[in-house]
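With one protein chain held back, the other chains of the complex are shown just where they sit.
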Amino acid sequence: MNGPPTDVARLLVSCPDRHGIVAAVATYLAGAGANIVASDQYSTDPEGGMFFLRMEFHLDGLERRRDSLTTGFAGVAEPFEMDWRMTFPGERKRVALLASRYEHCLLDLLWRWRRGELDCHIVAVVSNHPDLERDVAPFDVPYHHVPVRPGDKPEAEARMLDLLVGEVDVVVLARYMQILSRDFLDLIGCPVINIHHSFLPAFVGPDPYARARDRGVKLIGATAHYATEDLDAGPIIEQDVERVSHRQRADELERIGSDIERVVLARAVQWHLADRVFVHANRTILLG
Amino acid sequence: MNGPPTDVARLLVSCPDRHGIVAAVATYLAGAGANIVASDQYSTDPEGGMFFLRMEFHLDGLERRRDSLTTGFAGVAEPFEMDWRMTFPGERKRVALLASRYEHCLLDLLWRWRRGELDCHIVAVVSNHPDLERDVAPFDVPYHHVPVRPGDKPEAEARMLDLLVGEVDVVVLARYMQILSRDFLDLIGCPVINIHHSFLPAFVGPDPYARARDRGVKLIGATAHYATEDLDAGPIIEQDVERVSHRQRADELERIGSDIERVVLARAVQWHLADRVFVHANRTILLG
Amino acid sequence: MNGPPTDVARLLVSCPDRHGIVAAVATYLAGAGANIVASDQYSTDPEGGMFFLRMEFHLDGLERRRDSLTTGFAGVAEPFEMDWRMTFPGERKRVALLASRYEHCLLDLLWRWRRGELDCHIVAVVSNHPDLERDVAPFDVPYHHVPVRPGDKPEAEARMLDLLVGEVDVVVLARYMQILSRDFLDLIGCPVINIHHSFLPAFVGPDPYARARDRGVKLIGATAHYATEDLDAGPIIEQDVERVSHRQRADELERIGSDIERVVLARAVQWHLADRVFVHANRTILLG
Partner (left out) sequence: MNGPPTDVARLLVSCPDRHGIVAAVATYLAGAGANIVASDQYSTDPEGGMFFLRMEFHLDGLERRRDSLTTGFAGVAEPFEMDWRMTFPGERKRVALLASRYEHCLLDLLWRWRRGELDCHIVAVVSNHPDLERDVAPFDVPYHHVPVRPGDKPEAEARMLDLLVGEVDVVVLARYMQILSRDFLDLIGCPVINIHHSFLPAFVGPDPYARARDRGVKLIGATAHYATEDLDAGPIIEQDVERVSHRQRADELERIGSDIERVVLARAVQWHLADRVFVHANRTILLG
């Protein structure tokens, strides 16, 4: 990747499905001189369902034409009752990574970012522990230690909100082991992506790997999703599994689980950064 | 496969783990002139755990030496408090397949059996519907229609027990949609293998595919397990998953689920027939 | 599946990429009163590359408006130098299956077809052996035995051309073990889909499974592709693999390979029937 292209924009639309949406959008963009380089769409039901559209287009001199382009599109959007955004890959999203003591997701994201696989600015690492500061140092990202002591979680969350609100476009919980309050999720003002282990069947409660082992599961997995107040039940972005056997001890299952977590979380973050994830009701539509 | 080998036997052992088990077993078999062609073992804990052993051996003239071989081994087994069996692939296990209206698991098993992939006698197909009789006809397996009407399940189960008890070594529920009673499972006197769909996360209750779709799951799967009184919670033999997306309708998810079910069930039956599956507490140990 | 929808059509376009294609197409369809229910596109390069578009649209009373719709679209297509087709799922494609003695691919396709997973008419099974006639009988598809004896392949191919030319829209080689001549592929006048085993690394020549075993490969697979004169090197439609180990004998590898073949071939046929596969140079673009 040689930096994001500067003359490319994305148009993200959701609206009630009906005749003529694509024609209206494509005609507007063609009239503006844009070339649609990618387009994907989905309708929950052509008769009375919801329609989702992700278009990526190229337009010479985009930067100085952004305002007129968006103003003009508002006129297209209005009769279709579109919920819409235009995003500009040239303006990288700002990302904060929250972690605790486990380093596997955090380092994998930082490492992929340095390799150019995550098209964003990572502006902060926040942890409730100091342990990972040395690991983060080579990546030249500020490390904020915000401890959470029994009874002072509201204060800790307030400190994090001070650090992050208005400064970031997405928060990634890279195995951050504190439960974020509903207030935090309301106030942070941007999407929050979480990762957690998953099993067939599901195990609720402590020591899930030990319980998965006792049950003899043959597959263990991980799920990345948007955090909602019910922390582990938000819209699923990505999942994957790995095969295991009776021979693995619980700590080995956990290690395999860590490997899946870092891969699944990286994919979810990549897709979010590319504006590929639409949320509808409690599920995601992945376009692009 | 050119028919099962006639001079091969399997020794299946479980016992408290302690020193000298393998030496005692191997020395006995070597003394008898047998050659161990495969051996796999597992211990839940070398200190005070349970030990599991599956050995496959070749012995010239096995057939006429079976009695003395097993009698002799009893003397080896006794001091170690072994729970043990010797099985003879030359004596194929007798299998009954139970189905309802879905044919995918049933036909796949019959087809693999005809190809020589399932080393067994399929002695009966039992269904609570007549629908699949024509499909089963080309396989020359008797088809028993045992309807289950509201209120007469005990009678239906009694008829099935009449047909099967003493005639089969394993029952496979190839999408048999009736819940078998605890009494049936007690009286049938042999293992019962079941298959059902699985999701991450799990969905309990009706219409699981529709609910998986509403939740936006990215993987759907199937689990094969031994049936216990709590029908879907018995020891897991095999699981697998397939990737899906928001684009699949619930009926398409169900079709993909069917494809996974037939593969997972076939593997579970193959492993059971090869005496590879040991049950310990509520999990399986897969040796071989 | 409750039969193909009658008011749905697909528009398949490839042309040099340039501004305004999507707008022109979508505007034409909107003007005709159509609702685009699915759309996918791909450009090899927005600057001077090739553009591919697959649109699925719904139009009330499509049947009686087909002629005017296609005639009208020709006017849209011309200035863009489009290579285009309109297809109508309501008119199922006619398929011939060619097989030899292996039944796994053939029966799996017939079985999926009967379940409604393959949206087509299977109008003929042609085999150079009589062996599979009994298996095909329950599916009510004519079975043509066209033997190929040493030296008379041209005559056999001529017989097959007599049977098939003009009668089928796609030919599927479901493990047909004769090499088709370049003449046959030229004269048959429709796409031909083939399936064959694949390994990492590749093995050319006889006994590939034995050689894969000698090399200790850990994955074996299958590739479905369009047949071209260089029979196994045409555009790849789909591939998949399965994990194996040193424990499998060559015949077991072959059996696992068969399982992959039938799944990969079924996917390739489904995608072809849904007009999802575009061929460009020697590769496929899978839209939809």
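The letters A, B and C name the chains in turn, as written, and every chain counts its residues from 1.
Simple rule for what comes next: a residue touches a chain if its C-beta (ideal position, glycine included) is under 8 Å from a C-beta of that chain, and two chains touch if they have at least 3 such contacts.
Predicted model only: the values in this text are computed from it and were never measured.
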Hidden-chain contact residue, picked from the options C:Tyr42, C:Phe57 or C:Tyr143: C:Tyr42
Residue, one of C:Val217, C:Leu253 or C:Val269, that touches the chain absent here: C:Val217
Sole residue of C:Glu238, C:Glu254 or C:Asp275 that reaches the chain not shown, by the stated touch rule: C:Glu238
For chain C, residues in touch with the removed chain: 42, 198-202, 213-219, 221, 223, 235-236, 238-241, 245-247, 281-286
Chain A residues that touch the omitted chain in the full complex: 1, 104, 107, 111, 115, 117, 134-135, 138, 251, 255, 259, 263
Residue numbers in chain B that touch the chain omitted from display: 17-27, 29-31, 33-43, 46, 58
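We take it that only the chains that are shown with their structure count from here on.
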Central subunit by CA centre of mass proxy: C
Centre-of-Cα separation between chain C and chain B, whole angstrom: 37
Overlap residues in chain C, where contacts from two or more other chains coincide: none
